[in-house]
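Removed from the display is one protein chain of the complex; every other protein chain stays in position.
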Amino acid sequence: MSDYNFAYLDEQTKRMIRRAILKGVAVPGYQVPFASREMPMPYGWGTGGVQVTAACLTPGDTLKVIDQGADDTTNAVSIRKFFQRTAGVAVTESTAAATIIQTRHRIPETPLTEGQILVYQVPIPEPLRFLEPRETETRRMHALEDYGLMHVKLYEDIARNGAIATSYAYPVKVEGRYVMDPSPIPKFDNPKLSGSRALQVFGAGREQRIYAVPPYTDVVSLDFEDHPFEASKAPHACDLCGDDASYLDEVITDDSGGRMFVCSDTDHCAGRQAAGHRGRLSPQEDAA
Amino acid sequence: MIAVQDVSKSFTLHNQGSAVLPVMAGASLRVAPGECVGLIGASGSGKSTLMRMIWGNYRVDGGSIRVGETEVAGAEPRRIIALRRATLGYVSQFLRVVPRVPTLDVVADPLLALGLPEAEARDRAARMLTRLNIPDRLWPLSPTTFSGGEQQRVNIARGFINAWPAMLLDEPTASLDAANRAVVLALIAEAKARGAAILGIFHDEAARAEVCDRLVDVTGFSVLP
Partner (left out) sequence: MTGQPLLRVEGITRTYGGRIGCTDVSFDLWPGEVMGIVGESGSGKSTLLGCLAGHLPPDEGRVIFDTRAEGPRDVMRMSEPERRMLGRTDWAFVHQNPRDGLRMGVSAGGNVGERLMAVGARHYGRIRDEALDWLTRVEIAADRIDDRPRQFSGGMQQRLQIARNLVTGPRLVFMDEPTGGLDVSVQARLLDLLRGLVRSMGLSAVIVTHDLAVVRLLADRLMVMKGGRVVEQGLTDQVLDDPQHAYTQLLVSSVLQV
């Protein structure tokens, strides 16, 4: 632990990142460029999120890391271990107990509270990128609120699929101004972005961008009048805890078409099971 | 209606040692409403040049040309365009159209430019084509594929489709058979009857004698050696 500065990054770097975060908070949804550092993990493994987390951590914080809602997947485990070793902070799997939550592709089911920070890992921060490859042009489009192109993407979706088929990284407009990519969270999570009590910070390491949604900020998912936004999920209940309102993962269980649906948020699911909720495939209690 | 006063014209051929060719000087004539005036003179004496100056196609070097309220000499392009749209009609010897456009639309075009509804313009064009004996199977085709006589009749149909108060006719009866020639002469008579001022070049002497009230010999205006 003494071999590293607290939370791995040197203090000057953390100051630089904090400045970018503050600017992001001041201009909700605006992508602030920052001098992303090499981190001891490959790009695509959350280098942006890790730098934001490192800049936000204090020794008194309690950290939770999730990957697609789960605390026990490779990415989550390795980042959690990274901060345990370099910062020595307390870690938890409980959403309610955490002060900083770094996430990849999900927002926890448990509503966040004031004082919590949700840090997103972002692969491609520019929502206009797939339609307009020139960075100079996309920046100008943001500056001029020239967002017609964003609806072209949704138009193409409907024309090709009959409905807006974008199901993750669904574009949003923040506080009536900037169009933002909420990172590849399922669109089911989009409503949770708006009016959140927690601070939400987005870090893209390879693309060197930080942006933020401060608490109680209005975030609206883009749509058409005749094709309104829908926060969809699989039409099932969790097979382990019976929740029919949480976001589900589909798990293939055998080679003959067997499958089950389980909460993607493992903490949420475990909490409900502990409280006595049961699903279709829960172990029989009297047998246990 | 048409008043030409002391008009002069020369051509400067920059690419042939800047030779200046004066072709016309002191040209004057008037055409009153309801009158048809024929231009005569030997080939090359400047009949077509004078017609083209009145049409705004050739520049006027000196003098004045008035058609209705418009001074043509030195006019801004938009004034000539307005003049051609509403006041001055022209039947030239050549048909210049966008390839592929159906004959019916070529003829209806001047009416559409005036803002008439498409159905009415096409209807009037159809009647005019019928009158000039262009069979209706040809109407959907472009006149660029037609024979010389057919093209000439399309040109006449286009020239007479609108009741212009002033008209220029360049050999309207050339290359027409007797029946169609009679139709054209009737069209000219009708235009005169409604008060159009007509200036024309007719090599066909019988036609000239039938429709022209007066003749003007342009040889007097010519300054060629």
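To keep things simple, chains are lettered A and B as they appear, and every chain counts its residues starting from 1.
Please note the rule applied: a contact is a pair of C-beta atoms (placed from the backbone, for glycine too) under 8 Å apart; a residue touches a chain by one contact, two chains touch by 3 or more.
Keep in mind that this is a model prediction, so the values were computed, not measured.
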Partners of the unshown chain among those that are drawn: A, B
Considering the complete complex, identify which of B:T12, B:N133 or B:S147 is in touch with the unshown chain. B:T12
Can you work out which residue in A:H151, A:R177 or A:H236 touches the chain that's missing from view? A:H151
Full-complex touch with the removed chain, picking from B:A3, B:I40, B:L95 or B:A113, is B:A113
Positions on chain B contacted by the hidden chain, ascending: 11-15, 18, 52, 56-59, 77-82, 96-101, 112-113
Chain A residues touching the chain left out here are 131, 140, 144-149, 151-152, 155-156, 158-160, 223-227
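Everything below uses one rule, namely that only the chains that are shown with their structure count from here on.
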Go ahead and note the Å separation of the Cα centroids belonging to chain A and chain B. 76
